[in-house]
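I have placed the structure first, in the form of C-alpha cells, so that the comments after it can refer back to it.
For this depiction, one protein chain was excluded, whereas all remaining protein chains were kept in their positions.
Then we have chain A:
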Amino acid sequence: MLKFILRRILVMIPQLFILSILIFLLAKAMPGDALTGQLASNPKMDAQTLHELKQKLGMYDPYYVQYARWIKGLLHGNLGMSIIHQTPVTSLIAGKMWNTVLLGAAVLILSYLIAIPLGIIGGRWTDTWADKMIVGYNYLTYATPLFIFALLMLFIFGFVLGWFPTSGSVDIRVENGTFAYYMSKLNHLILPALSGAIVSTTVTIQYLRNEIIDTKIKDFVKTARAKGVSESKVYTRHIFRNSLLPIAAFLGYDIVSLIGGSVFLESIYGYPGIGQLFLTSIMQRDFSVVTALVMISGLATLIGTLLSDIILSAVDPRIRIE
C-alpha cells in the first residue's frame, strides 16, 4: 500500500510538469494582457510609459524566459504578483481559500446529509409514494440551475422572511474570535450551503438508490435473510455497506471540488472565495492568478484521485492495491 502511494506521488511530478507547460502556453495564448482592460478606461497613459511598464513587468520577454521565471518561483512557493491587485498571488489566494473550503465542506456535508437518507429510503421502499417523491425531487433539482435556485433561496429566506443575512461571510461588527463571531460565520454559511447542497444531491441519491436495489437481490443478501438475520440488520449491515462503495469512490473527487469554489454561490451571496476570483482573473488576463489557481486545482485533482483509490481499498476488502 505504502509503495503504491509513493509510486503514485512520484508519477505526479511529470504530470504536474506537463500541466504547468500547458497552462502557461494556453494562458499566454489568450488575447490581451492585464494592462489592456486597465487602460481601456484610463486615457491618461502615453505609449512610451505603457511600453516601459510592460518592460518592467517582463511582458516582452520570450515565452521560455517567462516560463522559467514562473516555474522557478513556483518551486520556491512563490506564485508571482497579481498585476491587477498589485499584491502577491499567495496572499491573494490564501485569504479566500479558507472561505471556499468552508463553504465547499458545508455544501458537501449537507448534501450527504440530505442524499444518503433519501437514497436509502428510495432504495429500500422502491415504488412507494415516498420513493416517487424522491425521484421527482431528483429530477427537479437536477434540472434547476444553481444560479436561479440560489437567487430564489436568497429572495425567500433572506429578503422576504429575513431569517438569514443576505451577503458576506461574517458580520463585520462582531469581534474576531468571540463566540458571536463564529455564530455569525455559521449564520452566513447556512443559506449558501443549503442552496448548493439541495441542487447537488442528484448523483448521490441516484447511485445509492440504484445500488441498494441491485444489492437487495444479490445472493449474499439472500443468504443473510435465510440465516434469519433481522430485516433492519440486513439493510444496515449488509446492503448499506456494500452500496456505499461507489459513493466512497466519489469522495476523493468531491474533495477536489471543495477548492474549486462555486462562482454562482459566491457571487450571489457576496461570499468572497476562489471561484469568483478565478473567473474575474481570466477576464482581466491576470495571468499569475489564473495559472496559480489552475496549478492548485490540478494538484488537488491528482491528490483527489489518489485519495479515492485509497478510500476504495479501505472500505472494500476485495480490492487490494499492490
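The rule is simple: a residue touches a chain if its C-beta (ideal position, glycine included) is under 8 Å from a C-beta of that chain, and two chains touch if they have at least 3 such contacts; residues count from 1.
In the analysis below, contacts and distances are computed from a predicted model.
S.K.: Can you pick, from "Oligopeptide ABC transporter substrate-binding protein", "TldD/PmbA family protein", "Sarcosine oxidase subunit gamma" or "Acyl-CoA dehydrogenase", the UniProt name of the chain not shown?
M.R.: Per the UniProt record, the undisplayed chain of the complex is "Oligopeptide ABC transporter substrate-binding protein".
S.K.: Looking at A:1, A:68 or A:140, which residue reaches the missing chain?
M.R.: A:140
S.K.: Tell me which of A:73, A:88 or A:246 is the one touching the absent chain.
M.R.: For the chain that is not drawn, the touching residue is A:88.
S.K.: Determine which one of A:18, A:68, A:109 or A:156 touches the chain that has been left out.
M.R.: Spelled out, the listed residue whose C-beta touches the missing chain is A:156.
S.K.: Tell me which residue among A:130, A:221 or A:251 touches the hidden chain in the full complex.
M.R.: With A:130, A:221 or A:251 as choices, the missing chain is touched by A:130.
S.K.: Could I get the residues of chain A that touch the absent chain, sorted low to high?
M.R.: Within chain A, the residues that touch the unshown chain are 30-32, 35-50, 53, 56-57, 81-88, 91-92, 95-96, 99, 114, 117-118, 121, 130, 133-134, 136-137, 140-141, 144, 148-149, 151-156, 158-159, 162, 166-170, 172-173, 198, 266-273, 276-277, 279-280, 283, 285.
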